[in-house]
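A protein chain is absent from this complex, but the other protein chains hold their places.
Note that the chains take the letters A, B and C in the order they are written out, and that residue 1 is the start of every chain.
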Amino acid sequence: MTVIVELSIVPIGEGVSLSGLLAHAVKELQRHGVGYEVTPMCTVFEAESLKEAFKIAEAAHESLFKAGAKRVLTTVKVDDRRDVERHMEDKVRSLREALKKV
Amino acid sequence: MTVIVELSIVPIGEGVSLSGLLAHAVKELQRHGVGYEVTPMCTVFEAESLKEAFKIAEAAHESLFKAGAKRVLTTVKVDDRRDVERHMEDKVRSLREALKKV
Amino acid sequence: MTVIVELSIVPIGEGVSLSGLLAHAVKELQRHGVGYEVTPMCTVFEAESLKEAFKIAEAAHESLFKAGAKRVLTTVKVDDRRDVERHMEDKVRSLREALKKV
Partner (left out) sequence: MTVIVELSIVPIGEGVSLSGLLAHAVKELQRHGVGYEVTPMCTVFEAESLKEAFKIAEAAHESLFKAGAKRVLTTVKVDDRRDVERHMEDKVRSLREALKKV
């Protein structure tokens, strides 16, 4: 079943601006062919299982070392719901629907 | 200076589906008039200072208790950069630009 | 009622080793007189309210800028449970008790 994943990667000690290094991580998401969404604070993607989610997170994390980083802090948050099948857009839609009733 | 904030609120023990409760938190962001973006895993908003960011996070957090929650786990991540003024869209744009060069 | 708080502060672009800067943040916890615990990945402390928790987190965050940081990423996670009064040691004790039964 689909898991929805929030990925946040922070290279430590590589300057104040991070986008040059972080682009390598996003490139890995593209290579793996998963649906993803870049936000101002993290990248959200969808995977077929927790195993796949961690495999992709690992590839993204490693890409920063290949690009020269010496220390990387990576946070992977997984929302794994098994009572119903749900995709990224379903979560946002549910919230928007609920917002109309508040 | 602008701070960019990721907010994630999880009511504990209120059922598997959370959007009904989380809508109260998003409503608070609207009431405070800040720019925000709902993502499948968190909500990102922009505030004028750390103090304002925490004030808004507090209002969002409290709204779930008012709606009946007994336990709430709230995560606030603040990106505070003071060498340059930057907004939510700037971070996404920088990453997109960097992605073209990888 | 007591809230339990996880604080994680990451200065960006200040070298690979962070303890020199992070010490300023821990110093703020001491100044505020709260009970805290340093772990290998974060610092956990206890506050009397969410408002106090955020006030202390703000002081800790600001201390890094005073020490010269240009960009700081601070994550504050608050566990706020209002059905029972609970302290830091209660959470660890509950888990240890539960572990005996697994």
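Just so we're on the same page, contacts are C-beta pairs under 8 Å (C-beta built on N, C-alpha and C of every residue); 3 or more make two chains touch, one makes a residue touch a chain.
Fair warning: this is a prediction, and the values are worked out from it, not measured in the lab.
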Touch list for subunit C against the chain that is not drawn: 4-6, 8, 16-17, 19-20, 22-24, 26-27, 37-42, 44, 77, 79, 81, 83, 88-89, 91-92, 94-99, 101-102
Interface with the unshown chain - residue positions in subunit A: 12, 50-51, 54, 57-58, 61-62, 65, 70-83
Those residues of subunit B which, in the complete complex, touch the missing chain: 10, 12-18, 70-71, 73
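The rule is short, and it goes like this: only the chains that are shown with their structure count from here on.
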Intercentroid distance (Cα basis), subunit B paired with subunit A, Å: 17
Junction residues of subunit A - those touching two or more other chains: 16-17
